[in-house]
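Yeah, one chain of the complex is gone here, protein chain that is, but the others are all in their spots.
First chain written, first letter: the chains are A, B and C, and each begins at residue 1.
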Amino acid sequence: MKIYRTDGSGRPDGIRLTEAAVPRPGPGEIAVRMRAVSLNYLDLKVIAGTFPGGRSGLVPLSDGAGEVLETGAGVAAWSAGDRVVTTFFPRWQAGPITEAARAVIPGSTADGVLQEVVILREDAVVAAPAHLDWGQAACLPCAGLTGWQVLTGARPVLPGEIVLVQGTGGVSLFALQFARAAGARVIATSSSPAKAGRLRAMGAEAVIDYRQTPDWGDAVRRATGGQGADHIIEIGEAGTLEQAIRAAATGAQINLIGRPVGAPRVDPAILMLAMGASYRRIAVGNQADFKAMNRALSALRIEPVIDRRFGPQAISEALRYGAERGQFGKIVIHLDEDA
Amino acid sequence: MKIYRTDGSGRPDGIRLTEAAVPRPGPGEIAVRMRAVSLNYLDLKVIAGTFPGGRSGLVPLSDGAGEVLETGAGVAAWSAGDRVVTTFFPRWQAGPITEAARAVIPGSTADGVLQEVVILREDAVVAAPAHLDWGQAACLPCAGLTGWQVLTGARPVLPGEIVLVQGTGGVSLFALQFARAAGARVIATSSSPAKAGRLRAMGAEAVIDYRQTPDWGDAVRRATGGQGADHIIEIGEAGTLEQAIRAAATGAQINLIGRPVGAPRVDPAILMLAMGASYRRIAVGNQADFKAMNRALSALRIEPVIDRRFGPQAISEALRYGAERGQFGKIVIHLDEDA
Amino acid sequence: MKIYRTDGSGRPDGIRLTEAAVPRPGPGEIAVRMRAVSLNYLDLKVIAGTFPGGRSGLVPLSDGAGEVLETGAGVAAWSAGDRVVTTFFPRWQAGPITEAARAVIPGSTADGVLQEVVILREDAVVAAPAHLDWGQAACLPCAGLTGWQVLTGARPVLPGEIVLVQGTGGVSLFALQFARAAGARVIATSSSPAKAGRLRAMGAEAVIDYRQTPDWGDAVRRATGGQGADHIIEIGEAGTLEQAIRAAATGAQINLIGRPVGAPRVDPAILMLAMGASYRRIAVGNQADFKAMNRALSALRIEPVIDRRFGPQAISEALRYGAERGQFGKIVIHLDEDA
Partner (left out) sequence: MKIYRTDGSGRPDGIRLTEAAVPRPGPGEIAVRMRAVSLNYLDLKVIAGTFPGGRSGLVPLSDGAGEVLETGAGVAAWSAGDRVVTTFFPRWQAGPITEAARAVIPGSTADGVLQEVVILREDAVVAAPAHLDWGQAACLPCAGLTGWQVLTGARPVLPGEIVLVQGTGGVSLFALQFARAAGARVIATSSSPAKAGRLRAMGAEAVIDYRQTPDWGDAVRRATGGQGADHIIEIGEAGTLEQAIRAAATGAQINLIGRPVGAPRVDPAILMLAMGASYRRIAVGNQADFKAMNRALSALRIEPVIDRRFGPQAISEALRYGAERGQFGKIVIHLDEDA
């Protein structure tokens, strides 16, 4: 079978194809035939060699969907043919995150899913929602579940509350969909008029152009009659945190996601501004959260937003496309020849 | 002006009309011209003299909507002409309920709103949602806010979760609307095929006939693929608690509303059944909750379900109609002659 | 090695001794040499055959402490010689309880710990606190962890708040110790003057005799200056729930533990009394809770209260003693010949 590994070249598409025998599951394990995978920013950094601790020879990518090929001894939860999705933290079943749960991340601290057959512990996957195709299901593990967390803070999202999302990455679009599903009003930011239109079509009641309006935090506040946003997905890019805090309502909940690299500097006094505010450093989510999200996806027939799908012959192209970072939603690679 | 008071007759329509000068607000008070009021089961018991501690000569009814006529010294929050709604617990602004907050309930422990002009503390009312007429706004203080609490428990309602509501009283219909607004699936109970149809039209995915199916708790469980309901509005009638608990998913949240009278007996062992379940004794809600509910009503343009509206000449008729307890939604009395 | 199994006789000490080869752990499993076990009321019902679903031939008892003898393939968490404690729900690692977690209870739905060597999954045990001997550690899995839950409700216990515990069973004494550790005031109930003295010595500021004062709920309220208890451990015996609710402060949290058998009847209207109250059906706890409890035990050097210790030759005597239900704290059986 085909296995892709990082080649250490530092190129955005720095992977090489290798071959190996199809592996067999041990006790408590399953073999999953991967049908589709999706890209996250972290994956791109791992492949480009800019992720601290990344190494050459790693099987990249954390997120995939596929079919159970074979089950090992003692596996009761799954049967051959079951449609499953992988998880970002395979050791994190439920409850708060732990040191042990954080240690294993496929495609980053352990081999990932860019291979035709993957061996996984039986509790490392969840059932794929029936209404989603392989590519859609592959969008869920990191971006989907991170976006879902907007609904799971200490302060729940109530209908009529205001959620602020930034940009058009996978997490932000999922958060927009989930916030709308929960009856919230959504304000979004984008510098592209075309993307702004698509955000409005997805239910954003206002879209603010952060290039034309560098003080977009105040613009959010104005767009909400002065009160500000109750829940914020903060993506951690240059200057965004300060604007997010300026956009925050008294008592707002600010969900911190994103990337601890090359970060600009912010005045910590800013953190003191939003009286009563709380900040949460989100770590994707656990399997119990994942199942709750899948219930919502199924009940409301929500479909992930896919920017572009690639076939197995176009993996390098997909990686280069992802590195451009201009997408609206997720980038998906189908691993079946006929996809 | 006209004031109605309980007459001590014990009849369902046991009120008498009196006249008085229009009162003037003192410091920190406002005078409100009541435009519409709505009926709750508690009101009917007060009028019929079956509510413990009720007394003859009380101005009945807790819930009303009207217009600010005049403001007293020092009132900054309101101006003449403002559209406001009264509150069930006028002394409960925010946070958990207190002994002091419980002590004052208009129409029950203090004079209520069945009078043309009511004097209230300025913090005893909230702004009426702009999209609601007087009669719709008058439905909110008790039934609306109690139904809203389904969303405010320690365990939040998430999209895709299952909410169980019982019957077609005001609280249950509000809870159904709010649960749907929050993306939840709803299961309802009713013994009337006609009402079942209306419940489905409002978004209930299944309606169970509790007369034909006395073990309706198990029926709910079957209707949910065996898992049971995650959130339950329990109305406290004969035998309902036991069925509600049988319907409950592991870890369910059961919201107890209703009426501590003539209660049947239940085996407390039943309470032990639902492993991980939590029960909350709901006490309507506070003004901060009320404002949050109004945000939701406004954002989603939700309208209360009114069974029937009566004019000021038909108050006795309205009370008798309410006492039959067959309604689908709220019963409203408009106090304007031309209503 | 020695294995004890229920003999189906229905006697309080209805077990029989069998012999078997010492078992070996499979992949992911450990073999534990049991050093001590403790008794819970559930165990006594299983042995007496009064627990629904109980069966003859089962290895009884859920709670034990011992030493890791051998580890199976792939076990990283433990080494031979480690001191460990078993768990009541071995499949419940963290987060809310699930159907799957509830299904496996040693000594009840699966073979338990009354045997010299037990094979367990590596995640089915936690480390024993270093300051506790084998008998003390064996008290923790069910009674200790259930008592700990008084601190983990949606409403946390704050210093200065009032916790009500009932009687002198293992759970109630642990709850008393944990409540005191958290800075709470404690009120207890007991019908024995001698036990009342011991409860006071453990930090209860008042002990109410529920025999002399059948309306002890009101007595609790009086003892707290009229406000009532903020947190209650309700043990589910005849009439206790009603008194507990009468003892409850506005907004109290009532933790339901105990035994769904032979229950008396209660007016559900009682549930409606305690405005703002919440009730939680406690299900012992998960492994993450267990570790948190052990941190507290270790930091504060808390020792479980043991009523009486028995040696391996006196198992039947211990069971009969437990069936008398007059103890103050836990009953422990040491399984070492020299204990």
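Everything below uses one rule, namely that contacts are C-beta pairs under 8 Å (C-beta built on N, C-alpha and C of every residue); 3 or more make two chains touch, one makes a residue touch a chain.
Keep in mind it's a predicted model, so treat the numbers as computed, not measured.
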**Message:** Of the residues A:V68, A:A274, A:L319 or A:V332, I need the one that contacts the missing chain.
**Reply:** A:A274
**Asked** Which listed residue (C:T109, C:S191, C:T213 or C:S298) would be found touching the missing chain in the intact complex?
**Response** C:S298
**Option touching the unshown chain, where A:I97, A:A127, A:M202 or A:A323 are the choices** = A:I97
**Asked** Which one touches the absent chain: C:G57, C:P156, C:G197 or C:G326?
**Response** C:P156
**Request:** Since one chain isn't shown, list which residues of chain A touch it in the complete complex.
**Result:** 96-99, 102, 154, 227, 236, 241, 250-251, 256, 258-261, 263-281, 283
**Prompt:** List the chain B residues touching the unshown chain?
**Reply:** 26-28, 93-96, 98, 286, 288
**Asked** If the missing chain were put back, which residues of chain C would it touch?
**Response** 151-152, 156-161, 178, 181-183, 185, 292-300
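The criterion applied here is as follows: only the chains that are shown with their structure count from here on.
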**Request:** Would you kindly tell me how far, in whole Å, the mean C-alpha position of chain C lies from that of chain B?
**Result:** 41
**Prompt:** Can you list the chain C residues in contact with two or more other chains?
**Reply:** 96, 98
